[in-house]
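Excluded from the complex is one protein chain; the other protein chains are retained at their positions.
By written order: A and B. Residues from 1 in each chain.
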Amino acid sequence: MRYLLRRALHALLLLFGVSLLAFMFAAMAPGNYLDEMRLNPQIAPETISALRAQYGMDRPFPVRYLRWLGSVLRGEWGFSFAYNRPVASLLVVRARNTLLLAATATALAWLLALPLGVWSAERAGHWPDRLVSAGSAALLVIPELVLALGLLILAVRSGWFPAGGLESLGSGSLSAGRKIADLARHLTLPVAALVLSSIPLLIRHVRAAVAEVLGSGFLWAAEAHGISRRRLLWRHALPAAANPLISLFGFSLGGLLSGSLIVEVVMSWPGLGPLLLEAILTRDLYVVIGCVLLSTLFLVGGNLAADLLLYWADPRIRWEGPEP
Amino acid sequence: MEPLLSVAGLVKQYVRTGPAGGSRGILTALDGVTFTLAAGRTLAVVGRSGSGKSTLALCIAGLERPTAGSILVEGRDMASLGATELRALRPRIQLVFQDPAASLNPRFTAEQLVAEPLQVQGRVPARERPGRVRLLMECVGLSAAMRSRTPGEFSGGQRQRLAIARALALEPRVLILDEALSALDCSVQAQIANLVAELQPALRLSCLFITHDLRMAGWLADEIAVMERGRIVEMGSSEAVVESPQHGVTQSLVAAARARGAAPPQAGR
Partner (left out) sequence: MGSILAVRDLHVAYDSPTAGETIALAGVSFSVEAGEILGILGESGSGKSSLAASLLCLLPSPGRILGGSVVFQGKNLLALGEEELRGIRGACISLIFQEPTLALHPTLRVGRQVEEVLRAHGLPAAARRQNAERVLAALFGTEAARISGSYPHQLSGGQRQRVLIAQAIACGPSLLIADEPTAALDSVTEAEILEIFARLRRELHLALVLITHNPALLAGFADRVLVLYAGQVAEVGPAGAVLAAPQHPYTQALLRCLPPVLTRRETRKPLLPVIPGDAPRMTADAVGCRFEPRCTERMEQCAARSPLLTELAGAHSVSCFKFGG
């Protein structure tokens, strides 16, 4: 319990530090949304100075930061100039879309990587292993951007999958079942891009972890007890190899919000990616900070989840008694 | 005569840490250990696994800091010495472990391994080092032809010889053998035991022989100290301890040695 409290406290401190840094960098960057506005001759200078006062942009840095902190505590997370509404309400919708995409992709990638990794570890040096490692090596060298663009071209040429967006026009009138099917069709391409770009690394880690365990004495002993090869692999070797994989899993949980940004932009997925890009281009300060903070929150949460999983999975970490 | 090594009231406690790094109670590995070791003598520290004998070795070798108590080497208290003096004193006590493979860098040749402590210490000029290395290797029964081999190319017994040569390079006064024979074949154990027995008078070396094998302890040591739960529960001349064990642990150790040691056959011729 004390452990959890300590970890939570650490996380809180980290978030605070990140927010402060993000805020400082944003403040140091030249120009802001209102400066851009000033370039527009149709907006009167008085309007702009009124907005400055309203948003507190004329106050010194610490005051602005504290006011922003207050708004975070109120659940607003600052105010978007471009959308003219609290950042939180924007982020919630976009983050939900991003999560839908990234969680589907992460789950699928792991479901594929585990059997492939175990399989190639068991056949180390034989053709299945070579095939898997050649395939993953090829995928590894293709940048995510190229992968996404390639898939996009495929979609446009073939017309099998929608080339962007989250739902078809007029999908609101569809039945629940059709709606889900429509969503799945829209998900396919971005999920495929994400899975293809993340899976080679996962396969390699699974293969390495399992291959290391396969040489250990207890598996040999288990074989001498007549335990079948299949059970040996899945129920003995894999759990023993789990520790690095659990850490990696926590890492991929942490990257849920930040790992899919490029794919989202390329495939016009209405997630955090396009929002962040747009906000950076228009100097929509609080939206940028909000995105950064939210990803950090996920990163911290993912690591915490990994620690808890490790704690649950490995009795040696749980063990607090004396060494025998 | 002043003892070479004098240990008094040695206590070593480990704070057990939980996964959160918080303390989870205290483990007492050494609980007031007191003994002396005279120059050129051998003391065997015998006990079951977990009795604290290896912790004792680490503390005396200066690799663990005792929680309380004093270790006097040639009359000087190790705890009261400054960093420089300690560095000068440390080579006087050398440790040889059970698993020589783990303590020898697998990429070094035998010659480099034996020369390394000489280099670090810097007392032997560079041009005298090859000769010294040859001498040391000869001393432990390794031929000069073996000097360019790596540890992996030696047998278990030869690796242990190499570890001893490396330990002797610094001209120690005390050699600690921490289960140094336990992993070896019987015939190799005999070779290494003989090596130690031969070197000892020649180098006026004191020996701390840490083992669970009472039989070898009785043969090699002048005195035996029996440890249990971090304490010395019985100590005396090898003959006395072995012939009339007093403490329960000693009795079970002697029984184990006797039961499995039915008269060593001298048959044949």
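In this text, a residue touches a chain if its C-beta (ideal position, glycine included) is under 8 Å from a C-beta of that chain, and two chains touch if they have at least 3 such contacts.
Note that the structure is predicted; figures quoted are calculated from it, not measured.
Within the complete assembly, residues 216-218, 220-229, 231, 235-236, 239-240, 242, 313-316, 319, 321, 323-324 of chain A touch the chain that is not shown.
Summarising the interface, chain B meets the missing chain with residues 47-50, 155-158, 183, 185-191, 193-194, 197-198, 212-216, 218-220, 238-239, 242-243, 249, 252-269.
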